[in-house]
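Shown here: the complex without one of its protein chains, the others still in place.
Chain IDs A, B and C follow the sequence of writing; residue 1 opens each chain.
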Amino acid sequence: MSAVVRRGTRLTAETLCFTFDGREYHGQVGDTAASALLASGVRTMGRSVKYRRLRGVLAAGPEEPNALFTVGSSPTVFPNVCAPQLELREGMVLRSQNRWPSLRYDVASLLQLGSGFLGAGFYYKTFIWPSWHRWEAPIRALAGLGEAPGACELPTVAVEHFSCDVLVAGAGAAGLAAARAAARAGARVVLCEREPVCGGELEFESGTIEGRPALAWIDATLAELATLSARVLTGTALVGETGGEFIALYEPGGLPGANAVYKIRPRAFVIAMGATERPIAFINNDLPGVMLLGAAERFLSRYGVNAGRELVLFANHDRVYAAATRLVVAGMRVRAIVDTRDATGLGPQAARQRTALAGTGTDCLLGHAVIRVTGRGQVRRAVIAPLASPAAAHSIACDTLLVSGGWGPSTHAGMHEGGVTRYEEALGAFVSTEQPDGRENAGAANGLLELSQALADGAGAGTRAARRAGADGDPGTAPLGSGDGAPRLVPFWRSPADRAGEKHQFIDYQNDVNVADLRAALAEGFVDIEHVKRYTALGFGTDQGRMGGLLGAAILAELRGEPLRDVGTSRLRPPYHPVTMQSLAGLRVGARLRPMRRTPLHEWHVAHGGVLEPMDLWMRTRYYRENGPGAYEAGIAEAQRVRTSGGIIDGSTLGKIEVAGPDSGPFLDALYLNKASTIKVGRSKYMVNLREDGMVLDDGIVLRIAEDRFIATTSSGHGAHMLAHFEHYRDTQWSGCGVTVTDVTEAWAVIVVAGPQSRTVLREVLSAQWRQPLDALTHMAFARGTLAGQDLTVLRASFSGELAFELHCRPSISEPLWESLIAAGFKPYGLEALDILRVEKGYLVSSELNGQTTPFDLSMDDLVKHGNHCIGRELLDRPAFHEPTRPRLVGVRAVDGRMAFYGGAQLTTPDQPHRACGYVTSSVYSPTLSEWVGLALVSRAHADGAVLDCRDPVRIGDCKVRLTSIIHYDPSGERMKS
Amino acid sequence: MKGVEQVRHRGLGLVERQTGRVLEFVAFHFPSEGAFVVGWPAAPGAIRHDVQGLSGLLHFAPARWLAPSPCREIAALVAAAEDAATGTCIDVTGKWREFALIGTAAARVLASTLNTEIVLEGRECAAVTLFDCPCVLARVGDGYRIWVRASFAEDFVNAIESLCLPG
Amino acid sequence: MKGPSPRYSALALLRARFAGGGFWRPLWTGRRLQGAYDVVVVGAGGHGLATAFHLARDHGLKVAVLEKRLVGYGNVGRNTTIVRSNYLLPENHYFYEDSLRRWETLSKDLNYNVMYSPRGVADLLLSDGDMIDAARRGNAMRLAGIDCELMDRAALDRFCPELVASRDRRFPIVGALVQRRGGSVRHDAVAWGYARAATALGVDIIEDCDVTGVRTAAGIATGVETSRGYVQANRIVFATAGHTGVIGTMLDMTLPIETHLLQAMVTEPIKPLLNTVLVYVHPAHGETYVLQSDKGGLVMGGHLDGFPSYTRDGQWTRMEDVVQGAIALLPQVAGVKIVRQWAGTNDMTMDGSPIIDRLRYDNVFVNAGWCYGGFKTIPASGAACAQLVASGTAPDLIKAYKLSRFETGHLLDERGGGPFPVRL
Partner (left out) sequence: MIRLICPFCGPRELREFEFHKTRAEPGSTPYAQVYERVNRLDDSVEHWQHVQGCRAWMLVRRNPSTGLVLETRILGGDHP
């Protein structure tokens, strides 16, 4: 093609250059990859998945099954980009896919030679010996289409949630009419159009609306919509729906980039997404040069590209004559028009066009069909025969065959959440009928393909939608227009062919599903369309069945000798268009996958060498770098320091629930195993509560701060569950009672001061008024007062086994208080050290309270005996929980003190090496006892002192351990209670 | 505690307001049968504004009202309700951090995370989740007043800042 | 039925090529529903078909499988095709391992290529706490002779380089529990393979046959009412997955089963990128497992939608959760497109383990409660359930899967989640 400047509705005169498979080509700004390549004389653009057959571009929209390119240079590539949707940019790098070494010469295309025995489902019948896995690697390399991306740096997508009165999907004739009617009626309208330009078929159909050329009418309508503050979103495809919220995706230029996702909640919804043209199956219908009639029209009107020079047209409706007329005007030679219908099928307009075309030398045949096209690598000749006697064929030289078997309405959006379709004989396709909650189809999507009908239907649907949304203004009169006449289509699905020919009558182009495959599926008992779809992969391609779905169902009906309405099509699945994963991720990418919860002292820890790790959504300090190269060493140093002098730890992630009201005591008694109502004001108690099934849910300290007010602290891991648990029973069994539940976790920072020197340091740091309470505080008692004008509670309680005080203070004073403790000589310690301290004392964390342990397992038998009839209590009486093999929490130490053992090791006896009788829940190296100590849940059959094999094959192998009491250090607890 | 946190970008301002004491009043019954003390914002999503026109008492959850830095008059109202034994008053100072989101781009920023029109339809305030952070949202004049749970506040500010950066 | 259909092999493919039409015969269709059977199996999914196959092969019984819709149209055709036996509790891991061993030879046993691909399953670990839980599970498996390895980040990088375990993530990956013999199986092939093999042994598989009731006399079930009339049966097995709760209602029992929707989705096909199965569970509803099918699409799934549903229409927001996790694992696929989403109807029990037991009558059995683990247990479930139904006593492998366990307290709670299938 010479470098003449093409003119089209989407083109500018400005040129650009790009590379395809390493060669440089030129195009114009506004061109797509497909249009520019066609204009440059390139017709072969890809290879099919299974047989690697050379393919050209078939369609002009996202339904294109063949021309898919890899865009960009490895490793940052985008696979399977639809060439007719990809707007070219200067210097763009494109490559064809699924071929080696080149598109022209692909080694694997030799597979076609075996297509005889590589029919549908062949892989179920072979590759059984020696084993599938042996064959899998080469088969996976052959399969797949585009190159796997090695890297991808896309911006975060822009998300916008908004409401509107009427959402119209599709801005063709019907969509524009619907939007205008609704906007005039006063509704807030949003119009979504997949293409970058509005108009749909009006872009090439020579129609006039309200006395104006269609294109002028479109501009006028868009201008009017702007004045009525309607919002028009072009380049935006409706991709899905959930609970009445519609999801539309803006992907500029057909390539992932600065995408936007609109989440639209309309009061009424009009589906005007037109209809998708489908081919007719004939032999070799996948040769480059075979193209859909509508695609050729779009390439001509949008990009000034002629589909070819010598054309043969093959269709079963009137529109072929209007199209032929336009193609001849553009300078293409239409050698023949093959119409499957007999003379009675034609309308008056088509008859006139037909005689005019015959006058210019076009061979207009009725009651004929294209049996096959021939040519190596592209169309050379078309073999045509009368339907009455298929054998009496003649062939015509041509370089392009345009085919059209009719149009299938886009019913996808209506099928969601209960939509139903019915078969429309006049269309040869399925149309939506019953629609959930008042959504409507309009225009071609409703099966009305003639322009005037589409306009009227659109305006009607728009008006009804506006009324449903409560807008009662005057929608104005429906636009009148005339264009290509009604198609007067007579369904025709495939040309006659013998069994050998059926192997090359393609239905699903991308997955090479042909008529022979449907026959093979039927022969093996796959009769239902859902079975045929799964067995042959019909409709599993990136075109989501748009090319072969209906055609396949119709030909299956023919082979089964049943009507298409009974065979039906397979169930359409979301999304309505392929959706880039970047868009689905929304704002939750990278560090924002989930929010990050920070304690009031977070910045301090980060600034002072704290190594923070996620724990649920919180970030918690594991250790401080100054104390050692890693968690293990630093943890030991920090723990030792707490035992010898003391240290401070940020405990603010502790869950805190304030329970207030006259019935607070009885309420807590109903939720906890032990009694809260007997706690004296000013004192606290270690409390355990059960899940509904009797398992221990959580443990923690409950403080009674007044006669009718408690603070229940919950472990960081179970905080969310405990809060929902409290709220559930407050709102159900205790609704209307005198008790309230409030989450106050973030209202109190918690600084734990632990160690022998803790009281002396606190006496120095806290103001004078605190001196007396500090001395008087006994174990589990607390004092409330203020510090620097803010509330402060000092609770004497210990999770480390040392003398310790929990300072519950308002977040605003937490940093100064923390800094003053540092200044007084107490250094911070992290979770690693805390774990060492608490395991040495046999205190429990979620490794023990893991939802699988009853209170009996955790030696809380007396708590249960004297405890409340709380939630979960009844189900503790089940026999299994009282069997002798039930586990018991014990301490555990290595027989050889120097040996290490870890949490997660299984415990066995020599006589039963394959059946564990218990496992180590937690284990730490204790600097104080200079050996590894741990806790374990072991069958009751083994008493303290028993020696068991500690098995850890996945890590450090086995050793011997001895069961001990669970408290390894200071069993009497006098360090804590002194 | 963070000082006045400001995000300044064309058409958008996110300003943190220092708050003093913050209370939550929780009624024993919902829907509260007897009318509360006079002037009590009983309807769901209702706000009783204080004398400076600031949000004084917000009914953001069933039987739960938020009183951020209550003026004398609102504090008295709450105390009266507690005395009438219709519920309890909880001092939750530190639990919420209050932000003002102002400017022409404010609505669009919130639209990145939820449909503000629906959640504020027929009400002045609502309990919502913005950028995965639990909040109470109130429309005030041309902007919004947002109370974010304190442990999420830093993340909330980062989320809004990341929306303002180009690209 | 004209003679048995020919055995499958490459040679058979060649003979078929030159034999013209009619060489291959229907796998299971064309059977007539008879009046009486030794056993009627309700549900032609994986478990129903496998049970029928073993009843015929191992016990020589006359069996019918009655299917409301189509063979393989339920969960067996809707899962993410993962097979593994990396379970904690002995009552589970011995049973799941028996299934994994059967997967290894099933293509030969059924003479139908089910494409068992031992590419490994990696449970990614995000903290030391996760490592300890994984070690507990891994060590329990190794004691039972089941393969698995606890990998640190360096070992994980060698095993799955495309993951780049050391990459900076919101929830960093510190290691993985990997079972190399785990992997994937082509799900449709399992249903069709069992259906073909069962038919060859004389089992009648009848589609479009809805079972609407059980007829009983003197405390014993005598047969089933169906949309094609009454069918007399000595024993009845219900293998109806998500609809098991409804079957319970039919027998006026309220079962410890909640029916939940579980989504799966697939991307467009790309060249090989991911050579193993990754499972990534992180805080706040974060669960994503991803593998690449042989056809090249990335198949993904995650957590339940979270409420009882028979619609098979998943929530778009759950698809977003799953994709967010997938991108957190493999950021390089952010530009790849999802082309199809679908859902199964899972029967979730109150401890996460299955129920293979009698259902109210001595000769009525249930094979259900498969939660997330239904697909991977089809072969073992078929064999063991057939043994129970034929002999009347449950083989050791499934002794623990009693319906009464919830009342007696012998719970099989792998995760410790308790009677809340949805709560994280």
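We adopt the following convention: a residue touches a chain if its C-beta (ideal position, glycine included) is under 8 Å from a C-beta of that chain, and two chains touch if they have at least 3 such contacts.
Here the structure is a predicted model, which is why all the values come from computation and not from measurement.
The shown chains contacted by the absent chain are A, B, C, with contact judged over the whole complex. From the set A:T360, A:Q733, A:Q772 or A:S965, the residue in touch with the chain omitted from the display is A:Q733, counting the whole complex.
Within the complete assembly, residues 245-246, 248-249, 254-259, 306-311, 313, 315, 317, 350, 406-407, 419-420, 422-423 of subunit C touch the chain that is not shown. On the side of subunit A, touch with the chain left out of the figure occurs at residues 242-245, 265, 417-418, 437, 692-693, 724, 727-728, 731-733, 735-736, 874-875. What subunit B contributes to its contact with the hidden chain is residues 30-31, 44-45, 60-62, 64, 114-115, 118-119, 121-123, 126-129, 134.
Assume only the chains that are shown with their structure count from here on.
When the interfaces A-C and A-B are ranked by C-beta pairs in contact, the top one is A-C.
Centroids of subunit A and subunit C (each the mean of its C-alpha atoms) stand 23 Å apart.
Mean C-alpha positions place subunit A and subunit B at a centre distance of 32 Å.
For subunit A, residues touching at least two other chains, in rising order: 588, 592, 594, 596.
For subunit B, the set of residues that touch two or more other chains comprises 132. Across the complex, subunit A meets subunit B through its residues 155-156, 158-163, 258, 263, 265, 587-588, 592, 594-600, 602, 618, 658, 660-661, 708-709, 736-749, 790-791, 810-812, 815. Touching subunit A in their complex are the following residues of subunit C: 8-10, 12-14, 16-17, 20-22, 24-30, 70-73, 77, 90, 107-108, 111-118, 126-129, 131-136, 138-140, 142-145, 148-150, 169-172, 177, 188-189, 192-193, 207, 267-273, 282-284, 286, 292, 294-296, 311, 313, 315-317, 319-320, 323-328, 331-342, 350, 405, 407-411, 413, 415-419, 423.
Of all residues in subunit A, only 49, 75, 78-80, 116-117, 122-129, 131-133, 136, 139-141, 143-152, 154, 240-243, 245, 247, 256, 416-417, 499, 519-520, 523-528, 530-531, 534-535, 537, 540, 542, 544, 573-575, 578-582, 584-586, 588-594, 596, 613-617, 631, 691-695, 721, 846-847, 850-852, 875, 878-881, 902-906, 908, 913-916, 919, 922, 951-955 touch subunit C in the complex they form.
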